[in-house]
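Only a single protein chain was left out; the remaining protein chains are all shown in position.
We just call them A and B in the order they show up, numbering each chain from 1.
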Amino acid sequence: MRTADLITAAVLIAGAALVIFDSLRLGVGWGTDGPNSGFFPFWLGVGMVAACLLIAFQALRRSADKPFVQRAQLSSVLKVLWPATAAVVLMQFVGLYVASAIYMGFYMRWVGRHRWATVAAIGIGVPVATFFVFEKWFLVPMPKGPLETWLGY
Amino acid sequence: MGLENLALGFHHAVTPFNLFVAVIGITLGTIIGVLPGLGGANGVAILLPLTFTMPPTSAIILLTSLYWGALFGGAITSILFNIPGEPWSVATTFDGYPLARQGQSGQALTAAFTSSFVGAFFSIVLITFFAPILAEIALKFGPPEFFAIQLLTFSSFVGLGGGNPLKSLVSILIGFILAAVGLDIVTGQLRMTFGFTDLMKGFDFIVAVIGLFGVGEILLSVEEGLSFHGATTGMNLRVVLDTWKTLPRYWRTFVRGSFIGFWMGFKPGGATPASFMSYAFAKRFSRHPERFGKGELEGVVAPETAAHAAGVAAMLPMITLGIPGSPTAAVMLGGLIIWGLQPGPLLFKEKPDFVWGLIASMYTGNILGVLMVLAGVPFFAAILRIPFAILTPLIVVVCAIGAYAVHSSMIDIWYMLIFGVVGYVFKKLDYPLAPLVLALVLGDLAENALRQSLIMSQGTLTIFFTRPIAGAITAVAIFFFALPVITPWWRRLRGLPAAAPAPRET
Partner (left out) sequence: MKRQLSRLATWLGLAALVAVAAIPAAAAWEPAKPIEFVVPAGTGGGADQMARLIAGIAEKHKLSPRPIIVVNKAGGAGGEGFLHVKEKKGDDRNHSIIITLSNLFTTPLHTGIPFNWKDLTPVARLALDQFILWVNAETPYKTAKEYLGAVSSKQCKERQAGQCIMGGTGSAQEDQIITIQLEQALGVKFTYVPFKGGGEVCVNLVGQHVDSTVNNPIECVSHWKAGRVRPLAVFDAGRIPEPEWKDIPTVKEALGSDIQYLMLRGIFGAPGMHKNAVDWYAGFLKKVYETPDFQEYMKQGALKPAFATGGEYGKWLEENDKLHRDLMAKGGLLKK
């Protein structure tokens, strides 16, 4: 927990530094008609640095405690996270519908060990239904790939 | 004004065709409300071109029914999966989701739908009888008054969160900073985009919420073992009746939520702050504030009553003044023009059948709506019985669709994943998420209103005190800000023991 607290504080301080840097470019003063563009972000950034330093200080004074996450826990979290990330990467190339079919099918089979029939029915049925709802009825375009282009969308 | 006009309105609204249209609208609206990222405004905008061939009264009934459906539907995913389908359902997750995890999703859903209906009904009655007077009050709200309201919303939350105050502060600061990314409307300059065009549109509140709450929650619950703690009790319509029996005891929360919602709903973006404020007040005035955030039914009643009251109130400036009270109303106004009606103060005189048909349809639409969603309670609750390995990817896909739909932008899906990891880490490190979300949704509005006011006053802060309405609201806000300081002092003065430590905020 302590290490995680320190890392989070460090990341947030780095982010705040970026904010302060950009605010200085915009002007942090109080003009004739109120604050400049950078005024609020600047002080928000300064406040963030101060608060994070205090959090880090608190964490340092604490003795080492239970770990942030156990190995088994981390592996189950990653088991959700990496297929989801892979699916998002895939979306850039094959579009949302195909990517979600592959992702859902893979996950159902790999984690749930569901029967192939179930996997196929849901893995294909859900994206197809979504396609009709969004592209046909609601006319809300989703990311599309070669398959949809071939179908004329 | 009054009853005979309303009777005329019912004459127009209660035709078989219009009732049919209302049912279609509510069904579509509920779907749109369930899908995060597809808000009421999108839904209405999407259907707008289809309404050209309809008579205006039916067209507006279709669109408003869709809006009511979205208002009802927003609560469903909030309660079942901790994913707010709409911005104003964020506060519903605080207690609704814990209730669902305890196997009480049916109760939570029933409470949410019923509260929505109560809030809506209250607002509709006020609109029916006092619309013109209320519209005049709405006009008195300029930038300084608007800022004072934002201040009040924040102040109502101060001192409610327990935990590490430094972490709450950081959470608020992150929210404000994220809200500031993008174009600064006051000067027209780009802020904190560092030359990346993807950052230009800023961070959308919905995308952040889908990630922080939805994806973050999935990660947290798999950590505790690969399962959702779904409903296990038998699900039938009995649960609706049983929950109804317990609801009357929250009558104070209903009244308070309705007032807050109606009053906040006048101004654009009112429903979300109203729901937060109502939640905060319910917790403040509750005899068991420590139960909030852990599955208190009142914590569902409060935000939902206010959100739906505000959602209805947002229609008022549209009907009486021709100005939108919410993004959804803005699209409907466009619709009026396209249908050949002139929105604005004269609509009541020139098209009474349209206006009163619309008002009457608010009654019928909400009654139909609440019956339809309540009938669906067992069905919605049963969703949690879907096996984990099917539900998880399904939720992730729905979240991705929602995130993408906000701006039709791929980068938002990435933001969603990143926010998901951030939500997971923050929750584990006890950084509260509610202040972040509140700051993100109000930050932009608050900063604009503040700076507009300061331009008007040429830089002096007295403008928030010299204008009567702004002054009164600011004073109340300052009182709430000072409350954590005053309370211990007051107790000591009275010789009372110090208050128990405040409970943890979710």
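Definition applied: contacts are C-beta pairs under 8 Å (C-beta built on N, C-alpha and C of every residue); 3 or more make two chains touch, one makes a residue touch a chain.
Keep in mind it's a predicted model, so treat the numbers as computed, not measured.
> Who does the absent chain touch among those shown?
Checking the complete complex, the chain left out touches A, B.
> Tell me which of B:G103, B:P289, B:P327 or B:P387 is the one touching the absent chain.
B:P327
> Which listed residue (B:G182, B:G265, B:P303 or B:G420) would be found touching the missing chain in the intact complex?
Only one listed residue reaches the unshown chain, and that is B:G182.
> Which of these touches the unseen chain: B:L190, B:L374, B:V425 or B:I473?
Missing-chain contact among the listed residues: B:L190.
> Give the residue, chosen from B:P55, B:G142 or B:G471, that touches the chain omitted from the document.
The single option touching the absent chain is B:G142.
> Among B:F52, B:F194 or B:F285, which one touches the chain that has been omitted from the display?
Of these options, the touching residue for the absent chain is B:F52.
> What residues on subunit A make contact with the chain left out of this view?
33, 135, 139-141, 149, 152-153
> Tell me which stretches of subunit B touch the chain missing from the display.
41-42, 45, 48-53, 139-143, 182-190, 193, 197, 200-202, 268, 317, 321-324, 327, 329-331, 333-334, 337-338, 340, 342-347, 407-409, 448, 452, 455-458, 460
The criterion applied here is as follows: only the chains that are shown with their structure count from here on.
> Per the contact definition, I'd like the list of subunit B residues that touch subunit A in the complex.
31-32, 38, 42-43, 46, 164, 166-167, 169-170, 173-174, 176-177, 180, 184, 186-187, 189, 191-192, 194, 215, 218-219, 222-226, 387-390, 392-394, 396-397, 400-401, 404-405, 408, 410, 413-414, 417, 421, 424-426, 428-429, 431, 447, 450-451, 454-455, 458-459
> Please name which positions on subunit A make contact with subunit B in the complex.
1, 4-5, 8, 12, 15-16, 18-19, 22-23, 26, 30-38, 40-41, 44-45, 47-48, 51-52, 54-55, 58, 68-69, 73, 76-77, 79-81, 83-85, 87-88, 91-92, 96, 100, 103-104, 107-108, 111-114, 118, 122, 126, 130, 133-134, 138-143
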